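Removed: one protein chain of the complex. Kept in place: all other protein chains.
And then chain A:
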Amino acid sequence: MERLPGWLRQHLAALRAVAVLTLILGALYPLAVTGVAQALFNGNANGSLIEKDGRTVGSSIIGQLFTDGDGNAIPRYFQSRPSAAGDGYDPLSTSASNLGPEDVVDTLATDGDEGRQSLLTLVCARSKAAGELEGVSGARPYCTSDGVGAVLKVFPDRAVSVNQACPAAPFVTVYQGLPVQCATPGEDYAAGRTVPVRGDAPAPAVPGDAVTASGSGLDPHVSVAYARLQAPRVAKERGLPLDQVLTLVGEHTTNRALGFMGQPAVNVLELNLALDGG
């Protein structure tokens, strides 16, 4: 070693250092953690798996879909939040939507292009659908009654409701004296000034978590408000008294740890399992 040139000696030492540290930190450390974790917290370490009738039906901390083969909500189950992970709740492609807070203009579908919905329209459409499922109003601020973002592109002589494809009736007929038109798919409205219109919707009946995708796409929880909104529908479908369903919601609500960490949350899979008597 000592006779080698300095730079080479240094790199040889570096190579050995990487090898030795890899052995300690890359092999012994994970093995030791796994050994102790498996001994002390076996259930957690293996993914908090839940069994029903001898069959694993999921993990209590990973959300799943409660929809039929066509993606429609199965009414006898509490529904999870929207998810951007693959086709929904796919742990092999976890993802958030990553859409921005001012993503309000859709690309309307044309013959050659299936278009793209803005985050605002996604929110409005989900709100409308959830409202219909639960039998309440799906109206929200900045949403049209047909469930798209209420957004105008304003030009000197006219305004265009850009998310409403013709022949839809625009959500307003006149904006500051300018006539409002429906949007022609494929036409470029980029030059207009973007004006989202709040409208006069009251506080929404559908809670925020019901209309947004989570960060992981695997959120196992819904808010207490969203669970309570769903309870009457589930009770009716199952022929159960509403009180009994609400009691179950309460039992599967995790409150803030130590009273101040995070937000109260209802575990959807565990709640549905309890309803199924599992």
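Note that in this section contacts are C-beta pairs under 8 Å (C-beta built on N, C-alpha and C of every residue); 3 or more make two chains touch, one makes a residue touch a chain; residues count from 1.
We take it that contacts and distances are computed from a predicted model.
Undergrad: UniProt names the one chain left off this complex as which of "Fumarate reductase iron-sulfur subunit", "Hydrogenase expression/formation protein HypC", "propionyl-CoA carboxylase" or "Potassium-transporting ATPase potassium-binding subunit"?
TA: "Potassium-transporting ATPase potassium-binding subunit"
Undergrad: Would you indicate which residue among A:D106, A:E134 or A:D219 is in contact with the undisplayed chain?
TA: Of these options, the touching residue for the absent chain is A:D219.
Undergrad: Decide which residue listed in A:Q10, A:T110 or A:T184 touches the omitted chain of the complex.
TA: A:Q10
Undergrad: Using the touch definition from the top, which of A:F66, A:F155 or A:Y189 touches the missing chain?
TA: A:F66
Undergrad: Spell out the interface residues on chain A facing the chain that's missing from view.
TA: Listed in rising order, the touching residues are 1, 7, 9-18, 20-22, 24-27, 29-30, 32-34, 36-38, 40-41, 44-49, 52, 55-59, 61-68, 74, 77, 81, 85, 89-104, 119-120, 123-124, 140-143, 149, 196, 198, 203-204, 207-209, 211-223, 254, 256-263, 265, 269, 272-273, 276.
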